[in-house]
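Just dropping this structure here.
The excerpt is restricted to a subset of chains, each kept in its original location.
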Amino acid sequence: MAVRIGFGKLGNIGSAPLLEFLLDERAERKDIEVRVVSSGAKMGVDHAADVAQKLVEFKPELAVVTSPNATLPGPTKLREILIGAGIPTIVISDSPAKKAIQDIEKSGAGYLIVEADSMIGARREFLDPTEMSLFNADLIKVLTVTGAFNVLWQEIDKAIQSLRKGEAPVLPKVLVNKERAIESSGLHNPYGRAKAIAAYEIARRVADLTVEGCFVMKEWERYTQVVSAAHEMMREAARLADEAREIDKAEDMVFRTPHNNEGAVLQKRKLLDKPS
Amino acid sequence: MAVRIGFGKLGNIGSAPLLEFLLDERAERKDIEVRVVSSGAKMGVDHAADVAQKLVEFKPELAVVTSPNATLPGPTKLREILIGAGIPTIVISDSPAKKAIQDIEKSGAGYLIVEADSMIGARREFLDPTEMSLFNADLIKVLTVTGAFNVLWQEIDKAIQSLRKGEAPVLPKVLVNKERAIESSGLHNPYGRAKAIAAYEIARRVADLTVEGCFVMKEWERYTQVVSAAHEMMREAARLADEAREIDKAEDMVFRTPHNNEGAVLQKRKLLDKPS
Amino acid sequence: MAVRIGFGKLGNIGSAPLLEFLLDERAERKDIEVRVVSSGAKMGVDHAADVAQKLVEFKPELAVVTSPNATLPGPTKLREILIGAGIPTIVISDSPAKKAIQDIEKSGAGYLIVEADSMIGARREFLDPTEMSLFNADLIKVLTVTGAFNVLWQEIDKAIQSLRKGEAPVLPKVLVNKERAIESSGLHNPYGRAKAIAAYEIARRVADLTVEGCFVMKEWERYTQVVSAAHEMMREAARLADEAREIDKAEDMVFRTPHNNEGAVLQKRKLLDKPS
């Protein structure tokens, strides 16, 4: 029997859009059954309640919820309903969620807080659909290469494995910082790892500028300039992440960890080797 | 009253993961209410039926469904249920969906077929969560800069505007090819446009290699080499798309089209101008 | 006695300008005697006849003819005269020449058809001497790194070796596609090979745009934009080919195959090794 996993998404963070596909990258996996419910960009309490309701109807054995700033009422409501329904729940969120760690732990949920998953430069003078999309593309590249995404799916996979054995899942309590990410990155070359750490830190510091530009500065010329600088930082972080991966290509040492049909994780380094 | 829009997603294409956020990039829009339901990577008929069911419960005034190859039974089922429930439906899919155009038109649905939204290199020897994620990041960058995403959200916005006025929405019937995309890209510099067209065509041709590598070639060394070449093409297309946008930055002519709170689309070129 | 080789060139393709130098890259080779006759950019039947006439006077033991689209009357005439004079003849041409394969085979000639040797964007609004030259520089880079040029000179060398032994040369019948090219590229790193295949395919697809821009589209703004996109593709393919070679440099694994004075092909990998 496949393990049922429900993803509830409120608003957007870089860790969210491809999350369920990280578990089943070629759609071949038979050991899981996935549903995703989202209210799109909005993350009010009512949205949360409605998303939670639909997820509960799916009767998931594991719930994964994503949102910016998990301390907000909407994300809080979402996990409360799921936990209240007896569903083991993992909260994935960004740096501001650090303040919610104690509450999450008390509630019995797990958490994965991704420090580099920085807030976007959400100012009308700057952020349009194109800029939003490019920021996410860059951020996804950073979170992928630096290992942050690997932490996410590997921790969810652990919970799935427990559930498959009929055990109560041990939920993750992980702050994904630069060292935790790189540890899971599989990057081989130490300079590639240095570049990935650099990319991670640059991406993390993007939030300093977007928070300042969105919540502190009042003059539109100033904040427009500052949030545009933040996106340039993310673009640069993505370029550096790409460079890190290219180095492993140059040594034919790219680490690959495909899932097989049964959800087991295979491994390989050389491109023309079989994973095992 | 906000227009209710339901997104049903089966499997993944590059046009899907950020689609709902393209409509409301800063989560400020008051004229729409969004729900997304997805079965993740799987796209069987049962998955489709279940996703459709949940969407119908949301009572959307407009449905948007995304999937690879809209001719497959799952995607077909998904749109049939929605149409059967009287919901105006837009199908977003990739090149193989061209064969479904006639059927879609007959069914009364609209369609947006994105030629450059190429299939991923789905071979176990190659595609792991990391490679999947990077491919999508590159593809998103291409589809964003070249204008393909603009076509998508602008066409959905048109339908929303009709619904807000109480009119029946005119559903799009658009094959997003290189010229249609670039027309909507807002790119200013003609060499930037040339680079964007080039990026679009390279991205489109990725599918030639992934289809050959996934469905035609049998020897694993050959197909592993070929699908890896396909992903290098996509990485290059993303680099070229990025170059196109940088050119407009160099002239301070980046076109920005943010939505305002009421869902209207504003415009600006110079970074330090106000949109209007 | 040196083998006499006559090159007849009508019009230009990327495979032509350096062809004879590929056989004798340091002008040290004593086993061949070369003459080239060309009518420049023009490739009419009269030109062909005149070029053929001069070549025949040279009494070559082997003739190699190059032209775009070997199905055209000029190129056809050129090879017919040479074959008629009893000279073993190899036809080198681009993708449209595939339609001539059967005719060439019947005529007894050999052929080397280079798929990536794409047509230039020959529109007056776009193509001037500078743009023509840059396109060729990029194309030459692609054809070199991806192995296509290696196929050409190695096949001609084979025929020369037969002639030196007094045997009738076995003439090549080769369609140089992505796999055939890379097989001869000597590239070591598998990601470098993937990048080279990608470069080859991008270069091959340039012709889709140039043919559309030169023969299908009528509006000058459209075709100017499209042929400029085609040249951006070729520039990108060249960049990717360059990247492929740089990877082998980074591992000190560049494959080198110099000819010695006697026309034998030596080999080496490490830069500071002697070829042998």
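In this document, chain identifiers A, B and C correspond to the written order of the chains, with residue numbering beginning at 1 in each.
One rule holds in what follows: a contact is a pair of C-beta atoms (placed from the backbone, for glycine too) under 8 Å apart; a residue touches a chain by one contact, two chains touch by 3 or more.
Since we're looking at a predicted model, the values are computed, not measured.
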Legend entry - Subunit count for the whole complex, all chains sharing one sequence, 3 displayed: 6
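Just so it is clear, only the chains that are shown with their structure count from here on.
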Legend entry - Two chains joined by the most C-beta pairs in contact, as defined above: A-B
Inset, instruction - Compute the distance, rounded to whole Å, between the mean C-alpha positions of chain A and chain C. - result: 49
Inset, instruction - Quick one: report the Å distance separating chain B from chain C, using the average Cα coordinate of each chain. - result: 40
Legend entry - Contacts with 2+ other chains: residues of chain A: 271-272
Legend entry - Touch list for chain A against partner chain B, complex: 7, 9, 11-12, 17-18, 20-29, 33-43, 50-51, 54, 57, 122-134, 136-138, 140-141, 143-145, 149-150, 153, 186, 220-221, 224-225, 228, 235, 238, 242, 245, 255-260, 266, 268, 271-272, 274-275
Inset, instruction - Write out the stretch or stretches of chain C touching chain B in their complex. - result: 178-179, 182, 190-191, 193-195, 197-198, 201-202, 205, 208-209, 222, 225-226, 228-233, 236, 239-240
Legend entry - Residue ranges of chain C in contact with chain A within the complex: 189-191, 194, 247, 250-251
